[in-house]
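One structure is given below, represented as structure tokens, and several questions about it will come after.
One protein chain omitted, others in place.
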Amino acid sequence: MSDLAIAAPRFRAAAAGEALAAWALCLPAVIAYLLMLLLPTLATAALAFTDYELGLDGFRWIGLGNFAEMLDDRGFLQSLRNTLIYVGLVTPGSILGALVLALAIEAGTRGRTLFRAVFFLPVVSLSVAMASAWQYLLHPTIGPLNAALRGLGIAGPAWLSSSDTVLLALAGIGIWENLGFNLVLFLAGLTAIPRELYAAAAVDGVPSAWERFRLVTWPLLGPTTLFVLTITMIRSVRVFDTVAVLTQGGPNKASQVLLYTLYEEGFTYFRIGYSAAITLVFLGIVLALMWLQTRILDKRVHYA
Amino acid sequence: MSGIHLQSVTKSFNGTTVLHGVSLRVAAGEFVALVGPSGCGKTTLMRIVAGIEHADSGTLQIQGREATALRAGERDVAMVFQSYALYPHLTVAENIAVPLAMRRLNAWQRLPLLGGVLPGTRAARQGIAAEVAMAAGALGLGTLLDRRPAQLSGGQRQRVALARAMVRRPAAFLMDEPLSNLDASLRVQTRREIVAIHRRAGAATLYVTHDQSEALTMADRVAVMQAGRILQVAPPREIYADPAELRVATFIGSPRINLLPAEAGTDGAVRVAGLPVGLRCAARGALTLGVRPEALVPAAQGLVARAEAVEFLGESVLLHARHESSGTPLVLRLPPEAAGHLPQPGGELHLAFAPEAALLFGPDGARCRAELAVAREPALV
Partner (left out) sequence: MPERTSLLRDLPRLLFLAAAGLLMLMPYIWMAAASLKPLDEIFRASLSLWPERFFAVENYGKVFARIPVGLYLWNGVVVCGGILLFQVLFAVPAGYALAKLRFRGRELVFGAVMLGLLVPPHVPALPLYVAFSQVGLLNTYTALIAPFTISVFAIFLFRQFFKSLPDDLIHAARLDGMSEMAIVWRVVLPNAWPAATAFAIFSVVAHWNDLFWPLIIANGDSHATPALGVLFFRSAEAGDDFGALMAAAMIMTAPLVIAFLLAQRRFVEGIASTGLKG
């Protein structure tokens, strides 16, 4: 500012006052940003290239050593695979379910608020507590689900303690958790579709509800769907609570997921360097999803 | 030096200069209207006075105090915004009280709950309430004090904005098109009320408008602004009858002044289409001659024109015609009785004007002071 201040001192004074006030207002946020977000994130990136372990003195730079280790780490590879499977199950499940329910709710005037509240309830419920409820529900011997299956003459699996079904069970809980959130987003998207378009479709003689959906609803819901798609993927990549509560990655690493591996390596075994490297992989996946969203959003879904 | 005093103020935004060294003085108790087409820089100039924008160079004094570097809140000016800018979350009474509370209570006293128990707060609050009630009463807002802005009509909001401005008795009032959001009948009535408030307060008032009839009816002096420059500052009569240059003459007056190509011969006698008009001026060569619509009248002889259309306005009649030799469009404002005797569209007529009513401008638009020819040549009288 000083060079300008010399050139025209009096006129700059007021503008400089505004700049000073602005920085004063930003200062607490800037300090907290540096201390709690920027520096730790950079530190994570740096730690990923060290063999730092909490409790040991000093550390060495080991370059890509941590990433090389990952490629040989069965636990990590398993967690990556499991996370992708989990995302692959939860995303279509919770989106399709939400879309069908949103269309059903939007198709009439009765019960709108009630149903919206019912489906949204899991979003505001304490996930640890609800995981406990699911544990009971899915319990192999005393759980109501298997009891019901027995009533139908089917022997239910040991959902959470069998490596064949554990991911499926967790994904089911994941769908249940995410459905309401997506539903609300779809409802917002549906109400934004102009009513005249349906009237026009009716006048143009579009015969069935399905045709109407294909002609009007689905295309106009495009941006919403894309948004819901990436949001759901990003949310489900972050699966942690249910695994931490219900399975701790077991049985035999069958439900090991990315964030839980990160947690175990860093905060149970205190292998900070290795855990930081996993964090970077996690960040990379999240950023790739966001990048994909903006790319597709720019290119394909453009009705404005 | 009291009032507002701007000197050589310049301002540009992103390389576009909006004010080219503007100087203006508004004396205490004076009402100056700043009028000009949109985008001429009048609002920017007012915002510089208010302290919302800051000039690139030049000086500003308010009540004799150098104000260029003062913050808006320290300048002792009040402003009525075009949008009124009322605080939507406060009641009418609270809105009006804000400027007083900010000045009379310190930061601690303004705190909710705690402020109320500090010494002096009660007395100050009571004083403020009394003045708010007075200001509100003067503007007929007494029954609306507990309403919020959203519950008021446009006219009522405008009054609240006025009350908020006048309650603290500022050294200067700034008004940015305060009437533009009102409907026509309310606008005319509010004009008189604003002038009355100004007279009572006795402060310097700077009033920005694009509506010349507002400027002419309300102001002590009118400043005509165009393209970042003030062209002329003068009392309304003078601005209309004796404009300093062509741009002022064309901007002020509705319908627009008639402009005819004229020529001053080597003897200085001014002629239009070869006919002498009874004026003599110092300049030589091509000129522009302006005649207000009401000064141009049908006559037995004079400029040959062809009638094009007649508009009946009630209190007057407008006759649109075209000067035959130059093709210039002309407008005449005639008394309504004339409506019956006007030529049909396409008909020919002769037009004349009194030489003292004509205004002469040089090729650069500057005014050429003409004198009446000594021997009145009868041609166009």
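A and B are the chain letters, set down in written order, and residue numbers restart from 1 in every chain.
Definition applied: a contact is a pair of C-beta atoms (placed from the backbone, for glycine too) under 8 Å apart; a residue touches a chain by one contact, two chains touch by 3 or more.
Quantities reported herein were computed from a predicted structural model and do not represent experimental measurements.
Colleague: Which listed residue, B:Pro37, B:Gly73 or B:Gly154, touches the chain dropped from view?
Modeller: Among B:Pro37, B:Gly73 or B:Gly154, only B:Gly73 touches the chain that is not shown.
Colleague: Touching the absent chain: which residues on chain A qualify?
Modeller: On the side of chain A, residues 1, 15, 18-19, 21-26, 28-30, 32-33, 36-41, 43-44, 47, 54, 101, 104-111, 113, 115-130, 132-134, 136-137, 139, 141-144, 146-148, 151, 176, 179-181, 184-185, 188, 195, 198, 231, 234-235, 238, 240-241, 244-245, 259, 262-263, 266-267, 272, 275-276, 279, 282-283, 286-287, 290 touch the unshown chain.
Colleague: What residues on chain B make contact with the chain left out of this view?
Modeller: 47, 50-52, 71-75, 77-79, 81-83, 85-89, 98-99, 102-103, 107, 110, 164
Definition applied: only the chains that are shown with their structure count from here on.
Colleague: Could you work out how far the Cα centre of chain A sits from that of chain B, in whole Å?
Modeller: 60
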